[in-house]
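The complex appears here without one of its protein chains, the remainder shown in place.
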Amino acid sequence: MSVATAKVLPGRARSRGAVRSPGGALGLGVATLWLSVIVLLPLAAVVVASLDGGLGAFWHAVSGRQAVAALRFTIVVSLVVATANAVMGTLIAWVLVRDPFPGRRIVNAVIDLPFALPTIVAGITLLALYGPTSPIGVNVAFTQASVAFALLFVTLPFGVRAVQPVLLELDREMEHAAASLGASATATFRRIVLPNLVPAILSGAALSFARAVGEFGSVVLISGNKPFDTQVTSVFVFKQVESDNATGAAAVAVVLLAVSLAVLLGLRVIERWGSRHDR
Amino acid sequence: MTARPSGRLALRLVALGYLALILLVPVAVVLVRTFEPGLGEVRASITTPAAIHAFWLTIELAAIAVPLNTAFGIVTALVLVRGEVRGKRVLEALIDLPFAVSPVVVGLALVLLYGRVGWFGPWLAEHGIQIVFSVPGMVLATIFVTLPFVVREVAPVLREVGDDQEQAAATLGASAWQTFRRITLPAIRWGVAYGVVLSTARAIGEFGAVSVVSGKISGETVTLPLLVEQRFTNFDLAGAYAASALLALIALATLLAMTVLHRRGDAA
Partner (left out) sequence: MRSKTLLPVLAAAALGSSLLAGCGGASDDPAAAAAGGGDARTTLSLVAYSTPEVVYDEIIPGFQKTPAGEGVGFKTSFGASGDQSRAVEGGLHADVVAFSLAPDVDRLVGDGLVAGDWADTPTKGLVSTSVVALVVRKGNPKGIHGWDDLLKPGVEVVTPNPFTSGSAKWNLLGAYQHGGLPYVRTLLTDHVKVQPKSGREALQTFTSGEGDVLISYENEALTAQKKGEDVDYVIPSDTFKIDNPIAVTKDASPAAKAFVDYALSTPAQERFAAWGYRPVDASVLKANASRFPDPKKLVTIDDVGGWDVVDPQLFDADTGAIAKIEEDAGVSTAS
């Protein structure tokens, strides 16, 4: 449905789902072009680089024991972190939006700081707090848990900020209706509110996952980079680059990207399946 | 929804407890360490020529990347949520990819494309254009890492508000642009606002990808995060913390600006 048609016959009823945004097809074209130049082209360069030594070299690079261990650890810890963010992010967003507690504004302002703080500062701070000289007695440095801590810090804004704007726009009438019909707070939440939040929660989880698998700076100091133990894929890739093995680095990066793409796609499918009843 | 007071308190405690452990305490440590040497030291630290230049460069990168990605984000969200596009799910997953790419790989990719022996290297050299190891490369890296934010914040909100009002406007004769400006945009304002806040915070705080393509030329391509790392390397921890606090300040200012703009939009 072109924009020209829309302008010439404004009163004509349009089929549901037609692109009505300004510049319809043009918008799609521009968005795709932007995505391609900024993201897809560089990634294509990485894919090409990974095949520099042929498929044999590619396979050799990604099937090495260290590579596999790093990939497995990275995926698992990132899934854990994404789940934690889905749950806690929703909870925190709920408290921030619906519960006017003293200091709410300050807490709300601080949520984005993990993004703004350079990863080296996050690294040093986390090491100071959760390492050998921890003032609160929590010493998880150089363990797998430390990686989770660092990732939770770095991905926290995703979980919260994904749900917050949706909560703010949520139509409260249905909740009031449910309450006046006698539904408990929990039931109302579970049956009325939650289904509306699911796309946002999954969106936040997807972003958390994606960020977690790629995170480097804040993890690298506190994890100790122990191969087969606390080494994440991004550090392994860094190792390959530093050892002048850009091909191997690209190969592992491509595998991580493929796995991430699969997980992200999976999350989107769940999201669609879950909100199917909406339409 | 009126939850029981005890239920509400329990939720609040859990949320704040988690936040304290994961976020508030680390941030507090950063603040304490920043101001430990005293206010005068901090001021001196953030007003060195290197710091001032790094500050403006960081702002510049964000000022270019964020508006571009905001426009992209709104358009893409509209296409994804309101439009009929084949392969939508794949597009959505692709949009999330920039985060999954480790910063080292982003830098590697850009050098592979625009570096001396990259895909466009010889052509660029012929025309005297320097992309990597110069500000343009850093802009590209920043745009790359902040690309998904606005889409991801706006799309769920778009889905939530539904298109009833837009359909109504269309049947009343509003053009696509009018519908967008007067119905859609106000409805997604919080999504856009948080998208901008997150993009800005990420853009100013980005270290890894920018680090690889910057060339770290003092006074030219050193951003605040790169300055933080340099100071850390030179045992100037106080200076590193001071520069980080400056970054935190910029992030807070962005949030404040967005909140104020949103309120004004409400009042208008």
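All chains are identified by letter, namely A and B, in their written order; residue positions are counted from 1 within each chain.
The definition used in the following text is that contacts are C-beta pairs under 8 Å (C-beta built on N, C-alpha and C of every residue); 3 or more make two chains touch, one makes a residue touch a chain.
As the structure is a computational prediction, the values presented were derived from the model and not from experiment.
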item	value
Of A:Trp34, A:Trp94, A:Phe115 or A:Phe142, the residue in touch with the unshown chain	A:Phe142
Residue among B:Leu23, B:Leu57 or B:Leu224 touching the omitted chain	B:Leu57
For chain A, the residues touching the chain missing from this view	65-66, 69, 124, 127-128, 131-133, 141-142, 220-221, 224-229, 235, 238-245, 248
Footprint left on chain B by the chain that the document does not show	44-45, 47-53, 56-57, 59-60, 63-64, 66-67, 111, 115-118, 121, 125, 130, 132-133, 135, 211-212, 215-220, 222, 227, 230-236, 239, 257, 261
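Just so it is clear, only the chains that are shown with their structure count from here on.
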item	value
Distance between the centres, which are taken as Cα means, of chain B and chain A, whole angstrom	14
Chain B residues touching chain A - in the complex, by the definition given at the top	1-4, 7-8, 11-12, 14-16, 18-19, 22-27, 29-30, 33, 68, 72, 75-76, 78-79, 82-85, 89-106, 108-110, 112-113, 118-119, 140, 143-144, 147-148, 152-153, 155-157, 159-161, 163, 166, 170-171, 173-177, 179-180, 184, 187, 190-191, 193-194, 197-198, 201-202, 204-205, 207-208, 224-225, 228-229, 232, 237, 240-241, 244, 247-248, 250-252, 255-256
In the complex, chain A residues that touch chain B	3, 6-7, 10-11, 13-14, 17-24, 27-28, 30-32, 34-35, 38-43, 45-46, 48-49, 88, 91-92, 94-96, 98-99, 101, 107-122, 124-126, 128-129, 136, 149, 152-153, 156-157, 161-162, 164-166, 168-170, 172, 175-176, 178-179, 185, 188-189, 193, 196, 199-200, 203, 206-207, 209-211, 213-217, 233-234, 237-238, 241, 246, 249-250, 253, 256-257, 260-261, 264-265, 268-269, 272, 275
